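In this view, the complex is presented without one of its protein chains, the others remaining in place.
Up next, chain A:
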Amino acid sequence: MDIYMMIRRQKTTIFTDAKENTSVMELKRILEGILKVSPENQKLFKDETEMEDTKTLQDCGLTSSTAQAHKPATLVLCFRQEDGEFEAPEVVPYSTPPELPDVMRPQQETAPAEQIAS
């Protein structure tokens, strides 16, 4: 089954998919094709747990129910720095949407307005 993921590092997000039985090493090769960084210099994390090269994505908890097309799973990527150590996992958060205007707030006193919207 296909699983869908977002791989994030600082300000970059990569949307890709793979089979559940794809190995982590294979995924790193895909990233190598995109980012031109060799797999030895990449580290992938799922929820703060490092993903080992020999495991499959399914072993790391990515299944077709947790990683769907419209709700992809998020993995964090780190590169090896020049000094040989890996950088700390860091992801720049996305922008925040503006506050809802009062008329769009869910069911409070303005019930009639809500019905027109739907």
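Things worth noting here:
The rule is simple: a contact is a pair of C-beta atoms (placed from the backbone, for glycine too) under 8 Å apart; a residue touches a chain by one contact, two chains touch by 3 or more; residues count from 1.
Basically, contacts and distances are computed from a predicted model.
Only one chain is not pictured, and the protein name UniProt records for it, out of "Small ribosomal subunit protein bS18m", "TBPL2 protein", "Elongin-C" or "Vacuolar protein sorting-associated protein 33B", is "Elongin-C". Within the full complex, the residue among A:17, A:47 or A:90 touching the omitted chain is A:17. Although one chain is not displayed, its contacts with chain A can still be listed: residues 2, 4, 6, 11-17, 29-30, 32-36, 68-72, 92, 94-100, 104, 106.
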